[in-house]
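Just below is one structure, and these are the notes that go with it.
Removed: one protein chain of the complex. Kept in place: all other protein chains.
Naming follows writing order (A, B, C, D and E), and every chain is counted from residue 1.
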Amino acid sequence: MADTWLPSLITATPQEGFELAITLSRRGVKYTQPDAEVLHKLRPEYANDHAALTAASQVVATNFQTVAAANNYWRG
Amino acid sequence: MADTWLPSLITATPQEGFELAITLSRRGVKYTQPDAEVLHKLRPEYANDHAALTAASQVVATNFQTVAAANNYWRG
Amino acid sequence: MADTWLPSLITATPQEGFELAITLSRRGVKYTQPDAEVLHKLRPEYANDHAALTAASQVVATNFQTVAAANNYWRG
Amino acid sequence: MADTWLPSLITATPQEGFELAITLSRRGVKYTQPDAEVLHKLRPEYANDHAALTAASQVVATNFQTVAAANNYWRG
Amino acid sequence: MADTWLPSLITATPQEGFELAITLSRRGVKYTQPDAEVLHKLRPEYANDHAALTAASQVVATNFQTVAAANNYWRG
Partner (left out) sequence: MADTWLPSLITATPQEGFELAITLSRRGVKYTQPDAEVLHKLRPEYANDHAALTAASQVVATNFQTVAAANNYWRG
């Protein structure tokens, strides 16, 4: 991907870290399916499917583990 | 998300840590589907589906790993 | 949840640690579906479904990772 | 479970560690479905189902992570 | 596989690390199905399937954990 979207894993707060984990999870999809239109078309399906929403939360949880470790759990 | 919901990963007890993992898991869903009404409508489906309940517990287990590590396993 | 069910992650033996991981996995379900009657009704389905049993073992394996790390792998 | 089946996570070799991970994975099933007859009846289904075999290998991989860390990766 | 495709886990930036995780995830498929034609034929199916795209992002998240740890989270 041409754009620089991941300069660092360091964030100021846990919440920003969680939102970076959301970004990482979405990029994991985007690298596989770069066509934004296709992704937009798929949204109504997964956004109303509990299994899909739970699977998405699982990816976020895995990426949040990485970001939290990178930030030493924001233990200051 | 506008509200500040994740100020810290540090909790007083393992049980509070587990409940934070529940929060993280639900937020992972909410960031994907912010419409509370949709989530409410989906509840009867997943709350009576053993595969969905197990998948939810898997997300909690992953987030609990993160919270437990953040709290050095509450080893005092 | 009102009751105090998770005072500590520390256990005397690996087997007790594995049994704590079972408890954590079941609580991950219970926080999502607190109605014991519903869970009881679902049991015949998942207890005779190999995919469900494997998925349950996956949750236990993830929670056991956390408990084992908390106990420094019972290396004494 | 009454029997003592998990006295320690320490094994002499990585292969014994992998076999302990197999045991942990099967116990994760057995704690959920203790009836050996039911498990025996389910075997033809999952033993000939590639998705089930891969899911089983995923549980073993997760438990092997735990056992390997417990043994400091048998780095002597 | 004959070609040398993984000389190191070290990358200059987190984004390069994420792209290495993408490579690891695709190689995990390629070692199981080396026939590029088959993989090409499968693309329309998974690239338009939200569950498949989420599962792919889950593999990337797991591999990114490994690459990030290898690079000490690019904490410089």
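One rule holds in what follows: a contact is a pair of C-beta atoms (placed from the backbone, for glycine too) under 8 Å apart; a residue touches a chain by one contact, two chains touch by 3 or more.
Fair warning: this is a prediction, and the values are worked out from it, not measured in the lab.
S.K.: Which listed residue, D:Leu6, D:Leu42 or D:Ala55, touches the chain dropped from view?
M.R.: D:Ala55
S.K.: So that we can see where the missing chain sits, which residues of chain E does it touch?
M.R.: These residues touch the chain not displayed: 1, 4-10, 24-29, 31-33, 38-39, 42, 45-46, 49, 51-52, 55-56, 58-59, 62-63, 65-66, 69-70.
S.K.: On chain D, where is the contact patch with the chain that was removed from view?
M.R.: Chain D touches the chain not shown through residues 13-15, 18-19, 22, 46-48, 50-51, 53-58, 60-62, 64-65, 68-69, 73-75.
The definition used in the following text is that only the chains that are shown with their structure count from here on.
S.K.: Using mean CA coordinates as chain centres, what's the chain A-chain D distance in Å?
M.R.: From the centre of chain A to the centre of chain D is 31 Å.
S.K.: Taking each chain's centre as the mean of its CA atoms, how far is chain B from chain D in angstrom?
M.R.: 27
S.K.: What is the shape of the graph in which nodes denote protein chains and edges denote touching chain pairs (line, ring, star, complete, other)?
M.R.: line
S.K.: Chain pairs that touch, all of them, please.
M.R.: The set of touching chain pairs is A-B, A-E, B-C, C-D.
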